[in-house]
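All protein chains of the complex are present and in place, except for one that has been dropped.
Take a look at subunit A:
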Amino acid sequence: MSQAAATAAASNQMRSRVGKARLSEGKRAERRLAWMLCAPAVIVLAAVAAYPMIYAIWLSLQRSDLKFPQDQKFIGLANYVTVLTNQYWWSAFGVTVLITVISVAIEMVLGMGLALVMHYTIVARGTVRTAALIPYGIVTVVAAFSWKYAWTPGGGYLAELTGGAPLTERPSAIAIIILAEVWKTTPFTALLLLSGLALVPDDLLKAASMDGATRWQKFVKVMLPVMKPAILVALLFRTLDGFRIFDNIFVLTGGANNTSSVSMIAYNNLIKGLNLGIGSTMSVLIFLTIAIIAFVFVKLFGTAAPGSDTGRR
């Protein structure tokens, strides 16, 4: 201990005395140390994220089917051709995009409303915020089961109200999936937007009032532009999340009547069908789609950064 302290003190002395050349050597040592400190995290990440990803890509290039263990062989991109020319895949893709776009749009609007309520509540602020977050705190599968029972004829209170069995028909089933998704994640969107609202300086709003701006004008011309980064983050998070939708569909319809999402269909082929090749191909395609969404959003981010905004205003 004391020896280490002594060496450290000595090296400090040396550094201050000898100047720049030695300093960069010290920096190099620091960098080495930084790498070594990072190494455990990098190794763990490589093991839990990179390896499965590479393995999935490798599997997607093979005929790999647990039902036919003897017939495993490398088949190049044939699985991709199979999946990309398959109507079930595109049907699931369409359903996923539809659910994502509609639910994210509704969530953004409702989330903004909820954020404003949470931001401007004067009485019982803590209670209001907590109450608003309850749906997000409930496990998705549990919430999905409640929705399912509510919409099941013969006992379900919502099914009694509307009549019929809405979960057995495609349009109404998709609508219910969107409803469950919106109910569940609007609070999360609201939370992200609330952090953006906090960024809006009071002075700016006061100045706008002085200029005679109405409430709506203040919202559209002042608040929204300042909140743009937060809105984009919320949008990105929710789009990525929405695209991977699985649990709500799994519980509510199980994918019946063409309500499968891409994650559902990947699960069906991997776990139910035991077809590792086709299933992995789907996983890789989902990964690519998500990467593209993220890329587009981040690019969008770059152009809409707060700095460039100021110029426009």
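Before moving on, here are some points about what is shown:
The rule is simple: contacts are C-beta pairs under 8 Å (C-beta built on N, C-alpha and C of every residue); 3 or more make two chains touch, one makes a residue touch a chain; residues count from 1.
As a working rule, contacts and distances are computed from a predicted model.
Per its UniProt entry, the chain excluded from the display bears the name "Sugar ABC transporter substrate-binding protein", taken from "Sugar ABC transporter substrate-binding protein", "FecR family protein", "M67 family metallopeptidase" or "Purine nucleoside phosphorylase". For the chain missing from the display, the contacting residue among A:P166, A:G196 or A:G255 is A:G255, taking the whole complex into account. Interface note: of A:P40, A:P69 or A:G163, the residue touching the hidden chain in the full complex is A:P69.
Taking the whole complex into account, subunit A touches the unshown chain at residues 63, 65-69, 71, 78, 82-83, 86, 88-89, 91-92, 168, 255, 258, 260, 265, 268-269, 271-275, 277-278.
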